[in-house]
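One protein chain omitted, others in place.
Showing subunit A:
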Amino acid sequence: MKIGVIGDRQSVQGFAALSIDVYPATSERNIKRLINTLAKDRYAIIFITEQAASLVPETIEKYNTSPFPAIIPIPGNQGSMGVGQETIRRNVEKAIGTNIFFDE
């Protein structure tokens, strides 16, 4: 199984040094298409920069129910936008019905 990363070139090019497949994309259409192709192509993990992830929430949602691929938002080089934390918070709310440890 492979690992891929999607995002703007600046943020993701470094991952090539770790033998992770790099797919630079910034437009909504391209990101969507990339996610769909990678999901079919035996990718176990797709890292996606938060900037890119925030453009295509529905596409990411679609793959929530199957164990692979795991689409994981990571901060881009502009720093964290809190998308990842937001995902965790939403999960907690979904499972427990209330927010338990994000009220600080």
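Please note the rule applied: a contact is a pair of C-beta atoms (placed from the backbone, for glycine too) under 8 Å apart; a residue touches a chain by one contact, two chains touch by 3 or more; residues count from 1.
Rule of thumb we're sticking to: contacts and distances are computed from a predicted model.
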item: Name per UniProt, for the chain absent here [options: "V-type ATP synthase subunit D", "Energy-coupling factor transporter ATP-binding protein EcfA2", "Nickel-dependent hydrogenase large subunit" or "Glucose-1-phosphate adenylyltransferase"]; value: "V-type ATP synthase subunit D"
item: Positions on subunit A contacted by the hidden chain, ascending; value: 1-3, 10-11, 13-19, 44-45, 47, 64-65, 67-68, 70, 72, 74-77, 79-80, 84-85, 87-88, 91-92, 94-97, 101
